[in-house]
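Apart from one protein chain that is not included, each protein chain of the complex appears where it belongs.
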């Protein structure tokens, strides 16, 4: 007889999958964009068991910028490697392709090999409030040890949304951080103009949050790799989708002349990788961006972080820890999956995002689905 | 005839020097601790022209810890490389000896080679509020460009004061940040229980802010190197002062069994160094810590940043910039000065700090001046 | 009247250009592959004034492998940043996308910011002989100072040619190194099965040496960026050319199942970049590889080095040096040119390389030009 727990989980999964399927919003592959590899159930970072994602989206006001009053087009996104209930750190690694950005907590991540707590993404000028609010949230969860020898170095990253958002108005507040954390869940992940991605711009189309995943073949270990991006980078001129020069073919409504944005990329896997290996995985996100045409401009904060949910308990300070490690000789499918999922997550962000008007009535158009379809067809790259 | 401006400056300097001389608090060398090299006028980071330092010190409440109510023993320290009036970035470099800490803004510092704005130091759980407040302060100063394509990635570092301070009460507020910035000044620098160093512990004695400087000989270029530390690291057992095993000789009132603290070290110079060279300078702070007996424990955030006030205008985005560079072959005196000034700044912090009682009536004693004197004598290292 | 020197140089240039034009071997763009940007006169790293390239190509023997006797399919390539006559070091920076390889001399390059002497590329097991031979060559040139306080830390990189070459036979000798150095010249650069690239394999086609360049517009400073690759990486399956999935469309004669190769990328520019900036440039080569479909496999030594021929005399140990620096805000065209020239240099290597049979009669086919033409046409990407 199947245990109740199994049945319940099966039902839950079916339910979430149904939700995923019933999503009316098409994703990149629904539009016929060809991608390699096999995605997981949700084609999302949450395909890695335990990973939860939550968003707080702040949209209010219109027209003229009044610093402190809006218009507001911003938010916070929380990625919890082992979900809200766990206080167990994960192994992690990070990499910077171009450093015009911030990801706090990386000095200790680099040296300890551990990523302890959620990864938060918000706008450039709200990193501080989000960082301290994560500590406050942990304190509320009862994290500090009895003697009080406890401190926290949260991981908070950002991209700049000042073209659409009153970024110097500091509209993100601690309660928005708590909400993103408390509402984080597994299953489908909202994409586009949500959470930290609300006011973002990608290749001069509306950008924001995107996600994708890959499942390796059984003989490769059957591991899953998931990617979530907050996508705010890029010149239209350089944009390639599935290798096709889509940016040049859709030159309408450009935003600016130079690459001024950024991209934060979060990579999750259940493969048993140690920190050295996760750093290598994080570096591969660059190659996904390369496929999409990025040259990682000077103004870009292209910062990537990778973690593994394997090796639960590795951070336990007692005794000698038992670990599992995938040999380096078997890591290529993880690398390739990272490149592929990054490539797709960026396109998913643009496909999901909708045209937005923000401060000073600046408008950024969504990537037009019909034209994308046309261009792919012109270059014989449309998946029938 | 001497111009008025010169006379005024001379008077100002004399006045500040007099203040320095009239300080009733002795510093390490006043107690007969032998140090090599020649310090600048104030034996402080402010001996580099343009550098200003400001502190906000928060001390209130006693006894039982009530999170959010105190006791409070914390603060903020601001170091402004070119003073409050300048918006000109400096070349910088950084290094981590042990990464259990935070210094925001380092990803861009590393990649751009520039340090743009003040360096702030506070307690571990107030890094966020300080970071965003620096942006707010810059906005108030009218920093953003006309088109609004402006963002800021402030450099904010920390050490942990939770043994004496209600660190989870988040007592540092934006106005404390503004005050530290607005009150920053050249001349003598307050040391010990002030600013970000208020609640810090160093080698199980009371620690905090310390500073020192070195002036090179004319044939070495006559440059000045200044160091400021927020000193919160170390085992008593390992403490050496001027090579003497002072820690073992003064075993009274230990605080803990393991190195759990951190040290932030800021190095300033007027030597024309480019970013690659400043990274090398930052790394030398390790050797100063080595002299004092540190082994840079796992719990330590030993993070160092160096900048040069030379090459004003290098950050100007227009044209091709003209720079000056000291050849690598001439850099040794800068390296040695960094080691020496770091060694002394740490001792200055302990000498200046006074016994403090904080949360839960935890008490940390000051390094007893008379015993230090005795121990140095015992080992024939006392400067007569 | 035009000075004689100018006329002579003009004639020399015309002559070399004529040679370039009279090359019967087509290059990638001759086959209709679309690339962005404007190449220099030779579309080669030698478009940067002063840069010289020399090759020694070793091909002998056939059939069965007899270690020490062959077959031999290997060589050495020398890139001299300022030509054979100059002893003036250049500013440099380096980056590793995947570290399964060797580039000696990088520790000092990283710390000093200078690249002193030639960059050599050979096979994996001949790095040592090449390195010491560079020192011997320098000694022969009279490099050591009078007092003898001189040492050299040559930059020598490698990729693995053991599938075609008797790599454990150590066939590269000091005289081959001297020849590559002594025969280095400006003007057109031989590509394909030459020098260090003789026995290399790229995306399971015959690989080797490739080069390309870009000239920026006058308003961007008019600088030149040149790239030279020793190309030995990649899965056929992943190969994209100009975004087109060429590898899948030409599946014939695969070599192996996994990415086991490597790529060394050398980037030269005359833009006045300081070491921090050159490190950023080196990192951009990754994005060029990304465009071509690389995922930088575990077995790959993807190591990149960039240098600038500007700032002659910066390495002079006397006095304070005067430098020029391009502001970071103007660096984007350099980044983009690096990505574009890397993308093209890799394809040039494959286009130039010819089918080769080596040890144990292993045969690696050249990228078939006609099929490439066909595939580009199929995907509507052929330049007419």
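Some observations on this one:
Letters A, B and C mark the chains in the order given here, with residues in each chain numbered from 1 onward.
What we mean here is this: a residue touches a chain if its C-beta (ideal position, glycine included) is under 8 Å from a C-beta of that chain, and two chains touch if they have at least 3 such contacts.
Quick caveat, the model's predicted, so the values are computed rather than measured.
Shown as candidates are A:316, A:363 or A:380; the residue that touches the absent chain is A:316.
If you put the hidden chain back, the residue from A:76, A:115 or A:274 that touches it is A:274. The residue touching the chain not shown here, chosen from B:60, B:85, B:316 or B:332, is B:332.
Summary of contacts with the chain left out: across B:29, B:84, B:240 or B:324, the touching residue is B:240. Checked against the full complex, the one of C:43, C:57, C:77 or C:106 touching the unshown chain is C:106.
In the full complex, the hidden chain is touched by chain B at residues 97-98, 238, 240, 242-245, 258-259, 280, 283-284, 286-291, 293-298, 328-329, 331-332, 335-336, 338-339, 378-381. Hidden from this view is one chain, which touches chain A at 111-114, 221, 272, 274-277, 280, 314-330. Residue-level contact of chain C with the missing chain is found at 65, 67, 96, 98-112, 124-133, 135-136, 139, 144, 148-153, 156, 160, 162-163, 167-168, 170, 260, 301, 303, 359.
In this text, only the chains that are shown with their structure count from here on.
Using the mean of the Cα atoms as each chain's centre, the chain most removed from chain C is B. The rotation relating chain A to chain C, fitted on Cα atoms, comes to 180°, given as a multiple of 5.
With centres computed from Cα atoms alone, the innermost chain of the structure is A. Distance from the chain B centre to the chain C centre is 46 Å, each centre being the mean of its Cα atoms.
The multi-chain contact residues of chain C, meaning those touching 2 or more other chains, are 280, 328-329.
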